[in-house]
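Take this structure first; my questions come after.
With one protein chain withheld, the remaining protein chains of the complex are depicted in position.
We just call them A and B in the order they show up, numbering each chain from 1.
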């Protein structure tokens, strides 16, 4: 993708990147440079009350940065992040899970355990994960299916699963001491039910949940309707899980530039199922095209409505359609700007919708 | 309710509760145990750089906790909270107020003063209250009624009442120095008006309001429509006031497990009038059944729409209907998880919708 993005950049910028890398050796830290950038003054890296720090007296070992040099240094960091997108990392979450089918029952075997999770290249965190994924494996079934979820708990804490949005019988609702005892470390528990209501739902821990969900015990539970005649036609069906807890600002468990782009061909229809598993709202803004909102928490809206910025609160799911009418690579990000950018470049809850030529 | 919740729990857990209570004597604090739980390691309570702290060398007075023991200790705290629900506390807010009727006028006498308010069992706070209640007494009148509200100010600050949502004549809008002088300590002020527009409204202080409303000067003001033919039929009509300010995370002035359950019989329709008097959004999530949203700020939505998680912002009121189709006790809570749970158990903005058998 770097070629696709940057083929038109002047070679002088690429040259600058090398030059600024060399400069960096002489500079205390990028943060200090940026700090002085923000002051909007042309000065060398901060040295307090030191007469020798005057630009005209700077020794050769402390290069003088012009305003332009400092802008270039900042831009180089921003460019580096964009060029790295989509950056490779170990581990992928939200991967569609194939059930075992036993006697007509779709069986999903989940194990929760502690893992190392690479949120962005070089930044790994402790995570509590279903089957080693953050978010957990994506479960997709059909309304009326008989489903069995076996949860093996390899964590040091008890846990449970709440199927958020599914209207299950009470004893399968997954709330410790209200509907079931907690599943102790080392134990396995089985949830089995006929899938009641269609839509974009979730599964997650409901025990010590501020901690356990924050650590990664969450996933998408998508239910296709039995009667699909009223379903909108979509060429791409994408689940985007928003998070902002122990692992930072993430989309499907990764932070920009390690986030995954949504890809469509010109003229296609993309269905995006937003789900917020964090603690904050995230108004997701799509560039270049609008979104048509069709469902909330798995229930059809009475009439579709359009927007380019959709505010998604914790626990909510919103389904939207995007008609990929505008070719190119389009920024797609949370519009709480500190969730998406800093002086060091774009970060966190940023991805792209890539609309490719129809013929590709 | 503890029987209803826990009759199926194995007696070994009840035994554990007693055992863990005994253990607690030897343990520094529950928080320290939990802290070590979170590290996911089996070790005794933290003692730094002390060779005798090695598990195999632990003296009898410092019992070694296995991962299971620690999970059990945490679970016991969670169980204790749920078992206590609904916990008894002194004082109840949002109690329906019967007006005096004088010459066809419904007269509501309110006195605001400082009181001690028990938010949950054993935790009392200073509150500023109307008639000693947090939220203040629930006022219910009918569109077109003539209403008189006498406010006696026994607080050390001036105050006023703003009838949030009512389209009153300007001089009754309750904004100091814009529509009226503040009501000084010791003074009484009378608001009298014909009730203009129906719906779920509020009354609260509008003077030094970040402080005064935060301290408790707020209540529900419900206006039944004159023509009730288009009103949805509801068997239960419940006002739920959300708050997050000086008294912590509360529903109708109480924190879990001292919150009040919403109770309905199977097949009944429950109308819930959400009102947010805090400073943060609260996406309220109902388990087991969905909500049908019918009104915003007292105005009918153009078409009802469904959800299971409804984001309620400060100052907003949302009316929803819940058809009680799913028997059992259902968690009902803010989905910003730290508003609802910690390692010590559920807390704050948690209650339950209890759907009882139709015959009870």
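Everything that follows uses one rule, which is that a contact is a pair of C-beta atoms (placed from the backbone, for glycine too) under 8 Å apart; a residue touches a chain by one contact, two chains touch by 3 or more.
Nothing here was measured: the structure is a model prediction, and the numbers come from that model.
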Residue among B:206, B:254, B:271 or B:287 that touches the chain left out of view: B:206
Touching the absent chain when the full complex is considered, from B:158, B:325 or B:356: B:158
Contact set of chain A toward the excluded chain (per top definition): 5-6, 9-10, 13, 37-38, 40-42, 67-68, 70-72, 74-75, 78-79, 82-83, 281, 283, 285, 287-290, 302-309, 311, 326-331, 335-338, 340-343, 352
Absent chain, residues of chain B that touch it: 114, 126, 155-158, 162, 164-165, 167-171, 173, 175-179, 181-182, 184-186, 197, 206-211, 213-214, 279-281, 296-299, 301-303, 311, 313-317
